[in-house]
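Omission of a single protein chain aside, the complex is shown with its protein chains in their original locations.
Take a look at chain A:
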Amino acid sequence: MSLCEMTHQCKAALCMLLMNLTISNTRLQVTNSSCNFPDGPEKTGDIERIKNEGKELTKEEKQRLRKEKKQQKKNKEKKDEKAPLESEKEKKPASSSPASQATAQPPTQKASSGVPAPAPVPVAASEAPSPVDKPAKSKAELKAERRARQEAERASKQSKKGEVGQQAAPSKAKAPPSELQPVVKRLPEHIQVDNPEVLKKLAKKLERQQIPLRSDYGYKVSLFSHLHQYSRKAPLTQQLSIPSSVIHPAIVQLGLQYSQGIVAGSNARSVALLHAFKQIIRDYTTPPNEELSRDLVNKLKPYISFLNQCRPLSASMGNAIKYIKKEISNIPSQCKEEEAKSKLQDCIDCYINEKIILAAKAIAKYAIEKISDGDVILVYGCSSLVNHILCEAFEKNRKFRVIVVDSRPRLEGREALRRLVQRGISCTYVLISAVSYILPEVSKVFLGAHALLANGYVMSRVGTSQIALVAKAFNVPVLVCCETYKFCERVQTDSFVSNELDDPDDLIVTRKGKTHLEHWQDVSSLGLLNLVYDVTPPDFVDLVITDLGMIPCTSVPVVLRVKNVDQ
């Protein structure tokens, strides 16, 4: 890359030249065709030469290694494209040199010199001696070819390192210069949409699993251009055959229901997913020579990719999938198929019963202690758990009233309002823009959560953090209700890095016959953003009510640790 390296290489080249000249005088007879293995009487001489050259090469090798380490460090700090490009270039001469091995001298000379000139410096050294020296063709060629082979190996190692480095780069600013590879978790692909490499890998993976790729829709606001944005009018089923043979029909149905929003809400999505898994397990037959424990897990992978394409998986779904996969892999191999299948179905039922239904009962029990008579409770959006708690409290004859806060474009609060009013609870309905006006009346805020992150942040519907912030400003206690199966190991401190972008056309509304945003795509400076989630810092949350009890927000990592130990 730099001048100093060039000069080193030139020096190396000169050394080799001199060596070649001295030896070549005695080796003029060695000519044409197979340059690998010359005939008998010249063998010993050749071996000597090779040894000499070997020593030279090791020196050069060391030099080159040093250069490459420096380069590697630079690569880690630079952009990602360089590494794969370099590995590509380095692989090119590697592929051309074995070809040159078999052909005669003049064409080989052309071939080796024809190797791309802009190739990075480490490769240039192999070319430098060969075009210069005509009579010492064979030796230089042998050298070149050996060097090229080493280059290729080094390049492949480098590209592997480069990949890890490339993914480590966004998460780690400083790469350790030693040979120790940092143990870094890879960034999930669904938040790297603006990286064409990652997209290519995703496309390849989906192609292998025979699942259609859903294309992004519309202009994305630049802050969120690393996330997927799909249109509801272009469902994934457009590209599938109608009697879906690759994907189980239950999964196709589920994917459609997710993408159209018919099944929405963390608990509902998990339950529906587990129901679909039950159907898959019921319809599954082990192919011959396969084990259920391994084959079933492999069968589930394309389905999960499909569901991910329809709508990004939620944290609760992720945990449920992990649980199922673990259960499947733990099936002993001597277990009969029918037995295994019924065992798995029981596991699923058990999971739903414990983690969702009973957990809801336990949380309701704890939460009811916190609701006193005369309370004014504020809820946001439609959380199935919070609705359950309020209905239970009402059954237990607590006297309270509810304020339902709603926000566009989902307007889920209307559904919460309907469910509460149906039970007889007296409710008030406001939009989120009025929350600071209504807060002086409120005595408590109950919020639901989509997931609880390992650093105590609460991930929930967009707008929740606003409510928590305003409530904090008014000194109103904020209680978050969340089952433990929604706790996830992720750490996030802002809502940008990982989120979900919904269909931007949902923001278009028709009032008095006029639809102002109808042609928003034609206005080049306009972008519509429809975020789904946001994170609330633990400073704004006073208490988290889980099925394990009432814990402060910062105790989430403890619960996670205990859960992992249990499992």
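Assume a residue touches a chain if its C-beta (ideal position, glycine included) is under 8 Å from a C-beta of that chain, and two chains touch if they have at least 3 such contacts; residues count from 1.
Rule of thumb we're sticking to: contacts and distances are computed from a predicted model.
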| item | value |
| --- | --- |
| Which of "CCT-beta", "TTL family tubulin polyglutamylase complex subunit L1", "Translation initiation factor eIF2B subunit gamma" or "Integrator complex subunit 4" matches, in UniProt, the chain that is not displayed | "Translation initiation factor eIF2B subunit gamma" |
| Given A:G218, A:G261, A:G318 or A:P477, the one touching the chain that is not displayed | A:G261 |
| Selected from A:K204, A:K336, A:K399 or A:R414 as touching the chain missing from the view | A:R414 |
| Touching residue (missing chain; options A:R147, A:R214, A:K278 or A:R311) | A:K278 |
| Absent-chain contact - pick from A:C382, A:V404, A:M459 or A:C553 | A:C382 |
| Chain A residues touching the omitted chain (full complex) | 235, 237-238, 240-245, 249, 252-253, 256-257, 260-265, 267-269, 271-272, 274-275, 278, 352, 356-357, 381-382, 384, 412, 414-416, 418, 421-422 |
